[in-house]
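As you look at this complex, bear in mind that one protein chain is not there, while each of the others sits in place.
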Amino acid sequence: MAQNSSRAPGRHFLQIPGPTPVPDRVLRAIDMPIIDHRGPEFAKMAKKALEGIKTIFKTSNPVIIYTATGTGAWEGALVNTLSPGDKVLMIETGQFATLWKKMAEKFDLQPEFIKTDWRVGADPAAIEAHLRQDTGKEIKAVCVVHNETSTGCASDIAAIRKAIDAAGHPALLMVDTISSLGSADYRHDEWGVDVAIGGAQKGLMLPPGMSFNALSPKALEAYKTSKLPKSFFDWADMINMNKVGFFPYTPATLMLGGLVESIGMLHEEGLDNVFARHDRLGEAVRRAVKHWGLEILCRDPKYYSSTVTAILLPDGHDADAFRGIALEHFNISYGASFGALAGKYFRIGHLGDTNDTTIMGALAATEMALSLAGVPHKKGGVQAAMDYLVSAHATPARVAAE
Amino acid sequence: MAQNSSRAPGRHFLQIPGPTPVPDRVLRAIDMPIIDHRGPEFAKMAKKALEGIKTIFKTSNPVIIYTATGTGAWEGALVNTLSPGDKVLMIETGQFATLWKKMAEKFDLQPEFIKTDWRVGADPAAIEAHLRQDTGKEIKAVCVVHNETSTGCASDIAAIRKAIDAAGHPALLMVDTISSLGSADYRHDEWGVDVAIGGAQKGLMLPPGMSFNALSPKALEAYKTSKLPKSFFDWADMINMNKVGFFPYTPATLMLGGLVESIGMLHEEGLDNVFARHDRLGEAVRRAVKHWGLEILCRDPKYYSSTVTAILLPDGHDADAFRGIALEHFNISYGASFGALAGKYFRIGHLGDTNDTTIMGALAATEMALSLAGVPHKKGGVQAAMDYLVSAHATPARVAAE
Amino acid sequence: MAQNSSRAPGRHFLQIPGPTPVPDRVLRAIDMPIIDHRGPEFAKMAKKALEGIKTIFKTSNPVIIYTATGTGAWEGALVNTLSPGDKVLMIETGQFATLWKKMAEKFDLQPEFIKTDWRVGADPAAIEAHLRQDTGKEIKAVCVVHNETSTGCASDIAAIRKAIDAAGHPALLMVDTISSLGSADYRHDEWGVDVAIGGAQKGLMLPPGMSFNALSPKALEAYKTSKLPKSFFDWADMINMNKVGFFPYTPATLMLGGLVESIGMLHEEGLDNVFARHDRLGEAVRRAVKHWGLEILCRDPKYYSSTVTAILLPDGHDADAFRGIALEHFNISYGASFGALAGKYFRIGHLGDTNDTTIMGALAATEMALSLAGVPHKKGGVQAAMDYLVSAHATPARVAAE
Partner (left out) sequence: MAQNSSRAPGRHFLQIPGPTPVPDRVLRAIDMPIIDHRGPEFAKMAKKALEGIKTIFKTSNPVIIYTATGTGAWEGALVNTLSPGDKVLMIETGQFATLWKKMAEKFDLQPEFIKTDWRVGADPAAIEAHLRQDTGKEIKAVCVVHNETSTGCASDIAAIRKAIDAAGHPALLMVDTISSLGSADYRHDEWGVDVAIGGAQKGLMLPPGMSFNALSPKALEAYKTSKLPKSFFDWADMINMNKVGFFPYTPATLMLGGLVESIGMLHEEGLDNVFARHDRLGEAVRRAVKHWGLEILCRDPKYYSSTVTAILLPDGHDADAFRGIALEHFNISYGASFGALAGKYFRIGHLGDTNDTTIMGALAATEMALSLAGVPHKKGGVQAAMDYLVSAHATPARVAAE
C-alpha cells in the first residue's frame, strides 16, 4: 500500500513478540525532564520501582535492575553465580536457548545441552533423568527459557523445579522469563527459582533498554564463591546501593519512571486479568491458524505459549517474503524465523499492551496477506477466532483488580 | 472486558467520525515548548501553516485559521458575509445541517430549509428549482454540508455549483467541509465555493481546537456590506495580520506547529492516495454491513460518504446499548445517533490517520459485538470486507506521492 | 549568539507575560490519545475540569469553558448579557482595555471610557463618580481589566465592587482576569463579580486555546434579556450540557485533560503559595529595574502587577531593538510595547510556572543585554534582586499546601 509513498498511514500493527507497543501512559512517563540520580526525588522513585518489580516476579528477594537488554541479564545470571569450567544444564528450546548456551561457552562454562527439534518446551522428565546421571553433582545450574520467543513453546517451571528436587540435585535453577514476565504467570519464590532473567520490553510494556535478575538466597550464596569476573553486572554493589534508593553508577533514570508507571498499570488491570487476557488472545490466534490449515510450530498443545505463536508456511512458501507483503499492504510486522527452520515460519506476538480488537485486526491482515502472497489456506480463520472470542466474552470470568 | 478494572488494555479503537486519532508525529509536534507568538520563529511557522492549509483546500485565496472548533467556523462564515434578515438556503442533510440552520436563526437570518429524511445528500436539482423561484434574489447564500457527519451522506458540491449557476443566482455558496477536508476530494477554487468551513480534528488529524474559513473574492466583497456584528471571528484583522505571519490576538501556538506537521504528512502520502484510501476503507465497511444484512442509513449509493458510515439496527435493538457493549468488551467507540432516528443507528468513522488493518479490527469488533448484543445479523461481514480489500490490494492504482 | 546557526542551544527564557511556559506534566497530559467526547471517560474528566476551574475562580457558580482564546471570552461576556445600544463603562488601563472597548463598539454597545495615561490601574473613585452621574442607570456594565498585561498595572477589584455599591448602581461588574487568574488572588464570589473573563495560557500554565467565563446569578439573569446575537459563545446550551459532563459541540478534548492537571498542580503548591511566589518574583524584578535607574511604566506602586513589569527605556533607545539583541545573544523573549508608547518599553513576564532561579537568569540576561545594546543603566540590578530574594528566603512565610 505504501508503494510510492514514504508514509504508511494509520497505526502500525507491531505483532513481533517484543519489543511490544509501549502504552502512551508509559511513554509519557518516560518523556520527562531528567532529575538528579543522586537526589531525594530520584531515591523515592527508585525505591518504588525496586519494590514494585518484586510484585511482578512474585518474590520477596532482591531484584537487580540493569541498564541493558535481556542479553545483559543472561550474562548477569551466569557471571554472578558460576566459575570457569562449571557445568550447566541447558535445554535447547530454540534460538534464545541456543544463544544463551553460546554465551555460557564464551564464559568457559561447560553446557550440557538437551536437544529438541525446537517444537516443544523443556521436558521435566528429561531434566530429571539427566540430573540423576550427574552423580558427582558437577552441574551447577539448570538454565531454562520459560517462554521460548523464537518458537512459541512454553515450559512448565514448577514441574522443572519438582524434577530437580526429585533428582535430589543441588543445581541452581535459572529461568529466562523475558517474554513471559508480566504476560504469563510466573512465581519466583513459590516455584523455587534461583535466578530469573527478565526484560522490560515485553510484558512490562517498556521500551527496550532495561532488564532484570530476580534472585534467591541460594543464588546470593553462590555469588560468594563465583569466580567469573564481573563488574557492570555485579550484584553486590547494586544490592548495597539500592537499599538507599541509588545505583552504583548512573542508571536509566527516565526508564525507571516508566517502570513505575507500567507496574502500576499491570496492577490496575490485575495480574490475573492480564494473564487471562493473554491466554484468551493466544487461543484466538491458534483457532485462526488451525482453521487456515497452517501448522503451529509448537507441536504439543501442552507447550503452547500465551504470548507468541509461530506459524509454519507450506513448503515452497517463503515466510520472509510473506512478511514483506504483509508489511507493505497492511502495515503489520511479525517476528522472523530462526535456525534450521529459518524462512519457513513467522511469529505473531500477542503480548503486552494489546487487546481483542487489535489481535483481530492483526489476524485479518494475516488472512488477507496469505491471499495476496498466494499461500494456500482455508478462508475463515478470522471468523473462527471471532467465534471463539464471542464465546469467551459471553461468559466472563474476570476477577476484581487488585 | 474492563468490567472490574479501571484500565482497558491495549489501544482504544476510536471509530467515531472525528475527532480522529492524532498521529504520534502530530501529537509530538504539538508537545513542544511555547514560543513567543510575536517573535520571528513564530512568524516563520505561521506563514508555513497559512500557506500549507491553502493546498489542502485547493485555493489561492486566504484561509482564516480560528482558535475554535467547527461551530465557530460556521459562525465565522455567517457573520462575515451576511446581515440581519438575510435569507439563506440551507439543506437539511442531517443533524449538523440542522444545527447550522439553528445558528442562522440565532443571528436573525431567515433560513429556507430544503427538507430530507436525513438519508440522502443535498439534491442539486432541488437547489436549482428553489433558487429559480427566488426571482428577487433575496437569498444571499446557499449553505451545504459536503459530508454530513451525522448520517454518512455526502453531497456533490461541483453539481451544486452548477445548479446555482444554472439558476443564474448570485447567492454565495457556503460549504461545510468539516468531515471531508483532507479525507475526500475538495476543490475550493475549481468548484467555485465562496466560504468553506473546515475543522482540524477530522481529516487533518489534529486534536479539536482549530477551524478554518476558506474564502473567495466574492466572499471578501460580501464582507464589506455585511452588517452582522463580529469580533472574534472577524476576517479583516485576521487577513491583515496574517500577511506578516501574526494574528490579531493570541492564537493556539502549539496547534499551528501540529498543523504544519499534519499538512506535511498529507502531502507525504499524496492527497490522491489519501482520498483513495478513504474510498477503499469506506467500501470495505459497507461490504461488511451489507453482508450482515443491516441497513446503511444513507439510502442512495450516490451519496455514500467515504469517511463515515451510519448503520441502522433492526427495530427493537437499541443502538446506544449496542455501543456500550462494544465499548465494554472490545475497547471501541462509535458515533452516536441523532434526530428522529436517535437510538436507532450507530456510526463507524473510517477517516483520518487510519488503515486497512485498523478498520478490519474495528469491523471484527463490530461483528462480535453484534453477537454479544443479540442483534440479528448474518455472519461473514468481516470476511466480505477482507475479500474486497484483498481484491483492492491485488490491483493497486496508487500514484506517486507529491 | 545564534548568528550563524539555525539552533539556539539551551532552554529559551520565555519572559513574555503569556502564553507562559507550559510545565512538562501539563504538556504530557495533553499529549494523549483522543477519547470519545461523548463517552463515559470524557464525562468524568470534563466534570473534574468544570468543578476544578471553580476553585481557581473561587466561585460556586457555573464557569463556561470556551475553545477559544481570551478575546473569545471577552466576546462571550458581552454578547450573553447585553443588548445593542447598551451603555457600558470601561476604563482605559492599556492596550487590552482599549481592544475590549473596540470590541464593544463592534457589537453596537456604547462604551464610556475613563481615560488614563496607561500608567495606572482603574481608579475606584473615578468609577464611583462616573456611575453617580448615571442617574438613569443606563450603564449596564462596568468592565475592568484586573491586571493590564500591556502595562503591568493591576486594579483593586474589591474596591471597585465597593465603589459600584457605594454609587448604588445596578450595573454588572465584568472583570478580565486573563493575566491574573492563577497567579494573583482573585475571588469571584466574595468580590461580587458578575462575569469574569479568564484564559488558559497564563497562570493556568496551559497552551493558548481555552478561555473562561465565570458567572454570577445576576449575570445569568441578564442573559435572559440580552439581545445581542450569540451562538458559539452562548451560555445556555453550554451550562445545560455541562451538567452531564458534555459540551454542545466538540470541545478541545486534550486541553481539558491538561486543565485537570494544571488545576491539580496549583493546588499541590497551594494557591496562597502561588500568589506569594508571584509577589516575591515581581518585587525582585522591580528591585533590579529600580537599581538600573530605569523607569517602571506603572507609576504608582499601589498598582504594581505581580505578574508583569513594563520597563521604559531612556529616550533615544528603541525597546524593540533591545529585545532583538537580547533574543539573539541570550535566548530570551520579552513582551512588546503598545499604543502611544510603542517602541519605548518592554515587558518582563514573571508569571506561571516559574521560580526564583529562572527569574534571576532572566534578570541577568536583561542586565547583560542592556550593556550590549548600549542602554545607559547602573550595574548591580541583578545583585539588588538577589539581595532581596535572599532576605525573602531567609524568613519564609510559607503556608501548608491544600
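Order as written gives the chain letters A, B and C; numbering starts at 1 within each chain.
Throughout what follows, contacts are C-beta pairs under 8 Å (C-beta built on N, C-alpha and C of every residue); 3 or more make two chains touch, one makes a residue touch a chain.
Note that the structure is predicted; figures quoted are calculated from it, not measured.
**Student:** I'd like to know which visible chains would be in contact with the absent chain if the whole complex were considered.
**Tutor:** Computed over the complete complex, the missing chain touches A, B, C.
**Student:** Of A:52, A:72, A:111 or A:361, which residue touches the hidden chain?
**Tutor:** A:72
**Student:** In the whole complex, not just what's shown, which of A:98, A:201 or A:358 touches the removed chain?
**Tutor:** A:201
**Student:** Among the options A:9, A:182 or A:251, which residue touches the chain absent from this view?
**Tutor:** A:251
**Student:** If the hidden chain were put back, which of A:62, A:209 or A:381 would touch it?
**Tutor:** Looking across A:62, A:209 or A:381, the contact with the absent chain belongs to A:209.
**Student:** Over the whole complex, note the residues of chain B touching the chain we left out.
**Tutor:** Counting only chain B, the missing chain is touched by 24, 28, 31-33.
**Student:** Write the list of chain C residues that the hidden chain touches.
**Tutor:** Within chain C, the residues touching the omitted chain are 1, 3-11, 13, 21, 31, 265, 268-270, 273-274, 277, 329-332, 353-358, 360-365, 367-368, 371-372, 379-380, 382-383, 386, 389-390, 393-394, 396, 398-401.
**Student:** Which parts of chain A are in contact with the chain that was left out?
**Tutor:** On the chain A side, contact with the omitted chain comes from 11-12, 14, 16, 18-22, 27-28, 30-40, 67-72, 74-75, 84, 99, 103, 106-108, 199, 201, 207-210, 228-234, 248-255, 327, 333, 336.
Going forward, only the chains that are shown with their structure count from here on.
**Student:** Among the chains here, which has the CA centroid at the largest distance from chain C's centroid?
**Tutor:** Relative to chain C, the chain whose C-alpha centre sits farthest away is A.
**Student:** Between chain A and chain B, what is the gap in Å from one C-alpha centre to the other?
**Tutor:** Whole-Å distance between the two chain centres: 44.
**Student:** Quick one: chain B and chain C, Cα centre-to-centre, how many Å?
**Tutor:** Computed value for the inter-centroid distance: 35 Å.
**Student:** If you average the CA atoms of chain A and of chain C, how many Å lie between those two points?
**Tutor:** 53
**Student:** Considering chain B alone, which of its residues make contact with at least two other chains?
**Tutor:** Chain B, residues with two or more chain partners: 11, 21, 31.
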